[in-house]
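For this depiction, one protein chain was excluded, whereas all remaining protein chains were kept in their positions.
Which chain is which? They are A and B, in the order written, and residues in each are numbered from 1.
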Amino acid sequence: MPAARLRAARALVPLLVLGLALAGCAGGPPVSRSAPGEVTVALSTPPSGLNYTRNSGVAIPQALLYNVYETLVKIAPDGRLQPLLAESWTVSPDRLEYTFTLRRGVTFTDGTPFTADDVVFSFDRLDTWTTASAGQLSRIAETRAPSPHVVQLRLSEPDNALLASLAGPAGTIFTPSGAGTLATDPVGTGPYDVASYDTGATMRLVAHDGWWGGRPPMRAITLAYYTDPTAQTNALLTGGPDAALGVGSPQLLPRFADDPAFRVTEGTTNGEMVLAMNNAAPPFDDVRLRRAVRHAVDDDAVREIAMEGRGTPITSMVPPTDPWFDDRPDPYPHDPARARELLAGEHPEISFKVPNLPQYVRAAQAVQSDLQAAGFVVDLQLLEFPAVWLGEVFTGHDYQLSMVIHAEPRDIGTFSSPTSYFGFDDPRAAAVLAAARSGPPEQYVDRMREYARIVTDEAAAGFLYLTPWLNVVHADVTGEPTGNASESIDLTAIRRAGR
Amino acid sequence: MRAAAAVLRRLGIFALTAVLASMVVFALLAVVPGDPAQVALGLTATPEKLAAARAEMGLDRPLPVQYLDWATGLLGGDLGTSAVTGRPVGPELASRAWVTAVLVAAGMAVAVLVAVPMGVVAAVRRRRPDGMLLSGLSQVGIAVPAFLAGLLLITVFAVRLQWFPSGGWTRDGDGLADLLSYLVLPAISLGVVQGAVLARYVRSAVLDVLREDYLRTARAKGLPPLRALLRHGLRNAAIPVLTVGGVQLGVMLVGAVVVEKVFVINGLGSMLLEKVGNRDMVAVQGIVTVLVLAVLVINLVVDLLYTVIDPRLREAP
């Protein structure tokens, strides 16, 4: 059989030559297939549904938040908080009472006007969410509507993270009339409305004509999901999508970098590539070995291999867009000699369970060889992602070393969550985190930075790099998000000149 | 009457096969690690929330109950509502099945258009260079994987020449011309390989027919060789080819998975991959049921075509 295959392969050569010859006669720049006033945006991860109160897939809020659903406040692409459905707000001196003055003239896409009652309705049903992001607003004890355009929140204890949490999916303002169709027909106050979603394929957003911000820039936006980077590249080259946002494979970018028809940009995200260690189980219940791992792994080399050198070096689970970003040097720089020293002649055997996706596999192989060089014996196992990985590593805690991107914003506090798969049970860190959240607001940022330092110094995990936000955008497209600091891919300003 | 009996028998077999297939799929999904609630909650999951989600999805009930629930719905024509997406499975399945059906039909058309002339010429001119060349080409065609053919076609005809889109499918408001432009390359990459396989069967069927006495009779009447073959040979050769063609349609349903991926076409294949990834049991079972139905319908149609072609089968019991 191999001989036959070989023979067949040899017979293919003339065909390939013919193909390449034909490919040599290049066509012109791609002509957009989008209708005038519309734009088609290529994305990489399709949502598995539309209801983020039931499904925590990051792709759902990426598509819907700010674009379809709106919140009282939003996080702009540069990371700053801005008013959205709330025009202004005041905080009581005890920091337990927030009063928001709501924007007037806002309607939902089904025509119902937006009032303070909708805020009350939305926050009162947070406990029906099965996804955990609702927990970020668990300190809201009561929501009141003293007038149609004023909302008061009473907190059970002060929360410095409240406004950021209100800017996330948990802060979404629903209308009672749309609550029954969250999975099929989302109803929000945003500039666009979901016209259709062919699961896993394309989502069509059409302009919400009664949007409070005026006429949305585009008549329609089509989100086209490409799970295969090659297919995405080919589509871009042939005028399928007008822009690809959050491109997952930097390997394909050089194809566009020299092409005047396209702009290639790089920004930051909230996605930290984390080298997770199970702090609760041998051998990584020993901080010495965790530090050995941190010294053994060459983060820059891993980033070079996995991301072609793109992305941002980080020392903790904090992106540069977070207020408590810390630019101190890595306390555990790449130092194989130091790693070997810490191991002291031991050769710990480690099971390394990695999601079976290309970007993880490439990085994991680099990590594996670094660790082996330092003296670890690493058994690399690929697990189906997400289903098997989540069950075995994330929920089952049945792992020693793993790797995953944590894409939620301001998520470093997850280290002190009691059920966290990190198994990082550090009372001092937990106390600092609690104080940061409830203490005086002027200390919030410093305490968060302190918390992040403890996590890093304890070597609770490795932080390999921050995944870049890569865009390939056709020259006639403007206003696309150049980074991703929130949980939304903010398309409210995207616009295509075109014909 | 006989046809009715045959159809009834076939429907019985279909029902049985569908039930067995859905049970097997259900059992497999129950055994495979990973559960839909887990996938839905992802990196934010906490044990309490997981339990709540499992209860809401009905995953905390015993497996037989879950299965019977789905099966009962199916009897009433309801393919169920996905616990993962919260959306009914039926409409999505219908639109995806339609896409795949069009793709496979077009692929089969390409396969037949390739196979019949190629096989006939290869058989009639089997000792001449051109006939041998065609036999050789069909060998090569068989060895080309559909995804490679697809990538090659995209590189040349979509990226470079820009004659066709590199992938995708029609949107609302597109016309037949748009559909064709999306269909050409995938249909070719799906059909050429199967066409090459089919050509070999056409060739051997035609070779068999060429040896038949009735072809000699036709020649003795005065018909020139090609005319005798076309008038008396092709229909006879079609009988064995039809069998292979039916099997190939089934193969193409599977091959469509690859082609749909390469061309970013949202058919049953890509749906199946996505739903298995999300452990969306209800959707996967719906897809499997549709696929089993498709294969059985193909078999039924092939059998009916036999009786259309061959008068001898119209009387047999």
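Simple rule for what comes next: a residue touches a chain if its C-beta (ideal position, glycine included) is under 8 Å from a C-beta of that chain, and two chains touch if they have at least 3 such contacts.
Just so we're on the same page, contacts and distances are computed from a predicted model.
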Undepicted complex member, UniProt protein name, chosen from "1,2-phenylacetyl-CoA epoxidase subunit B", "Peptide/nickel transport system ATP-binding protein", "Elongation factor P" or "Heterotetrameric sarcosine oxidase delta subunit": "Peptide/nickel transport system ATP-binding protein"
Neighbouring displayed chains - absent chain, whole complex: B
Given B:L134, B:A218, B:V276 or B:I298, the one touching the chain that is not displayed: B:A218
Residue touching the undisplayed chain, where the options are B:A5, B:A94 or B:L230: B:A5
On chain B, residues whose C-beta touches the chain left out of the figure: 1-2, 4-5, 127, 212-214, 216-225, 231-232, 235-236, 309-312, 317
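Quick note on the criterion: only the chains that are shown with their structure count from here on.
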Averaged-CA centre spacing for the pair chain B and chain A, given as whole angstrom: 37
Partner chain A, residues of chain B touching it in the complex: 32-35, 37-47, 49-50, 52-53, 56, 82, 84-87, 92, 95, 136, 139-140, 142-144, 151-152, 154-156, 158-162, 165-168, 171-172, 261-264, 266, 270-271, 274, 277-280
Chain A - residues contacting chain B, complex: 4-5, 8-9, 11-12, 15-16, 19, 22-28, 30-31, 33, 46, 48-51, 54-58, 130-133, 135, 182-184, 196, 198-202, 204, 222, 224, 226, 228, 230-231, 234-235, 237-240, 384, 386-388, 390-392, 394-395, 404, 406-408, 417, 419
